[in-house]
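Notes for the one structure printed next.
A single protein chain has been omitted; all remaining protein chains appear in their positions.
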Amino acid sequence: MKITIDKSLDLPLHPALAWDMLNDIEGVAACLPGAKITERLDETHYKGTVSVKLGPATVTFKGNIEIAGADPVARQLHIIGTGSDAGGTSGASLDLHARVEAAEGGGSRLSGTSEVSVTGKVAAFGARLMNSVSEVLLQKFFANLGARAEALQGAPPAQSAAATMLEEETLDAAAAPVAVSAPPPSAAPAAETKLNVFALVWAVLRDFIANLFRRTKAT
Amino acid sequence: MAKKTAVSFRLNGTAVDVLVESRELLIHTLREKLATTGPHIGCETSHCGACTVDLDGLSVKSCTVLTVQCEDSDVLTIEGFAKGGQLHALQEAFMQEHGLQCGFCTPGMITRAYRLLQEIPDPTEEDIRYWMSGNLCRCTGYQNIVKAVQYAARKLRGEAVETSHPMMAEVTV
Amino acid sequence: MNEISPDLGRLERLEGIGCARKRREDPRFIQGRGTYVDDIHLPGMLFGAMVRSPYAHARIKSIDTTRAKALPGVHAVLTAEDLKPLKLHWMPTLAGDVQAVLADGKVSFQNQEVAFVVAEDRYVAADAAELVEVEYEELPSVVDPFKAMLPDAPVIREDLAGKDVGAHGARRHHNHIFNWQIGDRDRTDRAFDAAAVTVKQDMLYPRVHPCPLETCGAVASYDAVRGDLTVWITSQAPHVVRTVVGLLSTIPESKIRIISPDIGGGFGNKVGVYPGYVTAIVASIVLGRPVKWIESRNENLTTTAFARDYWMTGELAADQDGRIKALRVNVTADHGAFDACADPTKWPAGMFHVCTGSYDIANAHVSVDGVYTNKFPGGVAYRCSFRVTEAVYLIERMIDVLAQKLGLDKAEIRLRNFIAKDKFPYHSALGLDYDSGDYAPALQKVLKAVDYDGLRAEQAAKRADPNAPTLMGIGITTFTEIVGAGPSKNCDILGIGMFDSCEIRVHPDGSAIARMGTISQGQGHQTTYAQIIATEAGIPASVIQVEEGDTSTAPYGLGTYGSRSTPVAGAAVARASHKIREKARKIAAHLLEVSPEDMEFDLDQFRVKGDPARAKSMKEIAWAAYNNVPEGMEMGLEAVDYYDPPNFTFPFGAYLAVVDITKATGEIKVRRFYALDDCGTRINPMIIEGQIHGGLTEGFAVAFGQELPYDEQGNVLGGTLMDYFLPTSMETPHWETDFTVTPSPHHPIGAKGVAESPHVGSIPCFSNAVVDAFAHLGVTHTGMPHNAYRTWQQLRDLNLAG
Partner (left out) sequence: MIPRPFAYHAPDSIAGVVALLIDYGDQAKLLAGGHSLLPMMKLRFAAPEHLIDLGRVKELRGIDMVGDELRIGAMTTEREVVASPLLAEHLPLLVETARQIADPQVRSKGTIGGDISHGDPGNDHPAVMLALGAHFLLVGPRGERLVPANEFFLGTYATALEPDEVMTQIRITRPAAGSGTCYAKLKRKTGDYATAAAAVVLRMENGVCAAAAIALTNVAPTAIALEADLVGHPLDDAAIAEAGRRATEACDPAADLRGDEEYKRAMAGQMVQRALRTALARCAG
């Protein structure tokens, strides 16, 4: 199963800062519940794990992240991730192209195209297609992205829907900029996810697995 | 080896004790520890009903019951049906009405039909098709299973029974 | 057939041919005392579990078994590296290809076998399987057979690099397996050029699975002291397994014992040899302990033998009156990653060339291309003879397409094209010799039974009413099957001719044991073979013990699939019975001191012609066979027959279906299904009816729900019984059955085989009914399965969905 996600977002951040943020893979990974970089092999290669917890289910993927290309001049990043679940029954891969461009008013625009592919048990048992990744999830993702941008910038939010959502979340992010414990039980996504490659995989997989279990249970 | 729990229950009227991991499924205990191989494993996802047993008066799929849940329970399997060399009416009925072919679904099918007839002694074809829908058969197309359940129902009610397949119907002399 | 006696009591006691004899196998099944492979428990037995690939196509970079082996209770973890020294990492397939037993450097389909874990019990085995660490490098995969044939398609079979010629001739692409053609292309093309009317239709017969209720499995037990290997296995062809195991292991066949115990349904799924069997055997040999392997349902549905996956294009040429002049067919056959198709060696598309059907078609040409894709191997005959379901689907759909083009009634066009009764034996344009048939009366009987004209009138009224909530469709098929593979001049598997066998021993007390090379998976052989012996040798069926499935006791046979048991082994049974009878005649003559020619057979005795009071019963004769035989005669009363059939048999039938389609949702209800079958001589009408009910139900499942779709990444979807459609008693329609009898002229008792006709014949009948519901709107075809979703899309496209 493969899904292509195109998304762009205006950030209240100078393009250079946005670019730095995008490159700080280890730092942001620590913010994502269930995700961590377990090993930095070199400048461009990492090992990490992502646990996706959904209701009674948990799937843990471990894998490799490669910065396949980083062009600081054009501010373009190409990240490839591959991994498999702990039992060796599912595989996942990510191919992400992201770029930061200057936007009006000194801010920046982040655009990304990612292809996420899932194979094996997770894919085979989950027939709902991956493009069912809900708008809600993506909104959360970008909201948190914006939150981090603001934390870095310390600037007032720009005039966008996502940024409006950020206002309250920024407070959370400021209060606990790095360490995040268990997510709150309510639907509030505050600071739950931070920008990194895992976030996207996580977002996709969570939705994916949600559907998976709706179909594999026994009745 | 994982920690094990002693579980005692009655299997076809006889007290049994087993030592199991808490994750052990009833179907495995029955088949591998208690030599009760009548109930079968067909899908493991509780769709097919081949593993059907009667647990405390309820039809259940024993692939989706933990053995540790059965402490002090009464479990009835196909092995408990014939008494003193005498077939149960359902067993006779499945044979007389040709309600089985490969036989793999049959123990679960008969065990389910037994509970159905306890609850509805005089079922219509519609009743039987609805209340037997948790048991898959790949061979018969169900039509003769429906007839078999009706045959058994009649017999259990003390009525006269007759096979739908008279021996010499197509033999000309 | 025998002389007829007025003594119904004696006939009834014999329980011979024609009796609705109750089944001998039932007492054990209804009491839970069947012995299926998973019921086998041997002392010291270990349990194996397979580690499988999540990828459809990937290179294996490394396999680390350390953690798995360290788990307490684990005895071994086998990989291809462990099998290589034994040369067992690859095995031959039934189609002349090879298949990896455990992946050798790369995987080519999802869930391919990568490693085999052996542990104390199935719980530890499952835990250990998770601990085997495999590192993969994913490769591009291809699941569409047409894309697989593009120049830059991924190379699926690197092991075949440079091999331009395969088992069935030239390969023209790295993912090409074979091109097989039959018929006269030029004549057919000319007939098309000259024809008044031609039609053409693409149709896909989707990938499905036989899905018997019992999955595949084996218990292998190697006795290192004796050097004997015993394997209990879910096989429809145990003798073939023995030969394959012998070839693979170099153990002499005399030291290999393959036992097919009770089999929980086969339907073609249990013909092949699968990696799990081989690894269980190897593990038993390596560890010196019995090893059991039982696949899960998901493994069953995604690794062991799919059926169909035929992409067909049919063309018919006809005159204005609908008389067919020529048939042209092109097929792309998706065989998956290894060609493990179950077909006779000579015919890589099986008996697809029966696709001229019941119709007198003078010109025909068929071309089939086999293609590799990143899907699991198979191509088995799912309740049919090799590729016959596909063939019958094609012609029965095409004739409807032609009828619609010409505006002809779908029953009428069939009546116009049937092979006339007096043309049998009929030599078809594609080289088959139909043994017997009488098609028109069969169809007419069905039309009358259902009041066909009334149904068409009702349909016309519904079509005229725009507010009708349902569409009504009437489907007809008048199919001819080809079963009983087969004549060794045409049919072999791994070089062994497709004969079958029977051995009968009559004991001194007049009871008998009979053994065959076939194996029942629910067909009731124990019951019906005894009926043949009863009639043909005069021994009551009740005292005949029928045994099959144990290669150490049964004579060699090619097994049970393709409805071959009755046509082939059943003939061997009859002929062995005749040998018994002829010896009995001589003994009886000797006892009565008359010449054998003066004796006549009478049900269960021999009597003196013209003096019926002087007779010897078979029971008396059996006793004499062990103490008082004519001079020069061997003692005992035994016979063996290996029967190589002179031809196939050609059962046929006429089916009619009525469906109602709810416009708003696409739900389809089968209102009525009337099935008339002609299987020649009827051995046990009760069992025949049961087989037909079962076959129709499987056909219903295929037509309305079964499929194993893949996504672009090679994930196989729908691999559980949540999605894979096995109808319950609620969904299954009520079946009406009927019959005519047209015996096979070449079969010793005139029988043709029946179990597969209802599957083969019903599927196009359902499709024809569904398409017929839309026919007045110009629709000529809709793809299977006809589930509500797909049907609704058709309704939506026609602006009928509301």
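Every chain is named by a letter (A, B and C) in the order it is written, and numbering of its residues begins at 1.
Keep this in mind: contacts are C-beta pairs under 8 Å (C-beta built on N, C-alpha and C of every residue); 3 or more make two chains touch, one makes a residue touch a chain.
In this text the structure is predicted, and so the values were computed from the model without any measurement.
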Left-out chain, listing which of the shown chains it touches: A, B, C
From B:Arg112, B:Lys147 or B:His165, residue that would touch the chain that is not displayed: B:Arg112
Hidden-chain contact residue, picked from the options C:Tyr123, C:Phe376, C:Tyr529 or C:Phe606: C:Tyr123
Contact partner of the left-out chain, one of C:Gln545, C:Thr665 or C:Thr740: C:Thr665
Per the touch definition above, residue among C:Gln201, C:Gln545 or C:Asn787 touching the missing chain: C:Asn787
Residues of chain C (touch criterion as defined above) contacting the omitted chain: 122-123, 126-127, 130, 296, 298, 664-665, 667, 705, 709, 717-718, 722-723, 725, 727-728, 730-731, 787-789, 792-793, 796, 801
Absent-chain interface as seen on chain A, which is shown: 54-59, 87, 89, 121, 125, 127-129, 132, 134, 136, 182, 185-187, 207, 209-219
Residue numbers in chain B that touch the chain omitted from display: 2, 5, 21-23, 25, 44-47, 49, 52, 55, 58-61, 64-66, 68-69, 71, 112, 116, 131-135
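Heads up, the rule we're going with is that only the chains that are shown with their structure count from here on.
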Approximate Å spacing (C-alpha centroids) for the pair chain A, chain B: 51
Mean-CA-position distance for chain C and chain B (Å): 29
Residue numbers of chain A (touch at least two other chains): 216
Shared-contact residues (touching 2 or more other chains) in chain B: 45, 47
Chain A residues touching chain C - in the complex, by the definition given at the top: 1-2, 82, 84, 86-91, 93, 117-121, 123-125, 127, 215-216
Contact footprint of chain B on chain C as seen in their complex: 4-8, 11-12, 15, 18-23, 25-36, 38-39, 41, 72-73, 121-123, 211-215, 262-265, 267, 294, 296-297, 521-524, 682, 685-687, 689-691, 693-694, 696-698, 720-722, 726, 728-730, 732, 734-735
Contact footprint of chain A on chain C as seen in their complex: 51-56, 110, 129-130, 132-134, 136, 138, 298, 302, 711-720, 722-723
